[in-house]
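One structure is given here, and the rest of the page talks about it.
Of the protein chains in this complex, all but one are displayed in their positions.
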């Protein structure tokens, strides 16, 4: 079992990632990842089938940054904000200095007109390591419960 | 106050129960309970009134297993998956080796066509003990906030 110290740090790290997005500090978001990295959003059925094709796949910090730049530039989508709820953070093991972590999430989306809905739910499968005393995602796979990904997927989950 | 060790184990146990259901490993679900046990889903009003008649009541592992067998066999319901969000796990006391624990939950349900909704919210009132170094529910009472239990209650909460 992971010791208390690293357990707390991993929990804080996962919560800070969510606050970073929900507080709209998206320019800091790529810093949560190693470089190279793997960030993928995929639906439950494709993931079960072993597909490597996700709705979104990034494998470097540069690609993560590009997504944020595009999102900031675009402005073609209807403004909205996210609120992440994270539950059930469980460290499943450690291999070569990387912790495998599972957690559940729901993203509540609020549109500018005030409409509120559950935008997405699912789970995160993470590989997290420690570089110069800083935790980072080597890999964060977002497995959405729904096979129908909303066309409004612009902000990262 | 419960010591840190047992506190962490109880939190992990409650989260593992949720992951077991959400990951569709339902055959493992009865193992979270002692035998005999008490698993009951009841609405807030009937619980407040002291009613012992729930929407679902099981008092042995055999009954829990039967539910899962029926659910796997039936296939008459529209396929859907759950995502549990657990919040506010609080150990309220210990009597004769059983911890009384309260927590809040919401279950997000995703239908095969992609429809997402809050299926149920409420609280768990648990009695948890330690048998041969394994935590198990002596009792898990699920008190739903809504008095209208969806007809689609087939997967356990």
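Letters are used for the chains, namely A and B, taken in the order the chains are written, and counting of residues starts over at 1 for each.
The working rule: a residue touches a chain if its C-beta (ideal position, glycine included) is under 8 Å from a C-beta of that chain, and two chains touch if they have at least 3 such contacts.
This is a predicted model, so every value here is computed, not measured.
**Student:** Given that one chain is not shown, which residue among B:64, B:85 or B:155 touches it?
**Tutor:** For the chain that is not drawn, the touching residue is B:85.
**Student:** I'm checking contacts with the chain that's been left out. Which of A:108, A:130 or A:154 qualifies?
**Tutor:** The one listed residue touching the chain not shown is A:108.
**Student:** Please give every residue of chain A in contact with the chain that is not shown.
**Tutor:** 4, 8, 12, 15-16, 18-19, 22, 81, 83-87, 106, 108, 110, 112-114, 116-118
**Student:** Tell me, which residues in chain B touch the chain that this view leaves out?
**Tutor:** 4, 7, 44, 85, 87-90, 102, 104, 106, 117-123, 145-148
The rule we apply is simple: only the chains that are shown with their structure count from here on.
**Student:** Working from the CA atoms, figure out how many degrees chain A turns to land on chain B, in steps of 5.
**Tutor:** Chain A sits rotated relative to chain B by 120 degrees.
**Student:** Roughly how far is chain A from chain B, going centre to centre by Cα mean, in whole Å?
**Tutor:** Here chain A and chain B have centroids separated by 27 Å.
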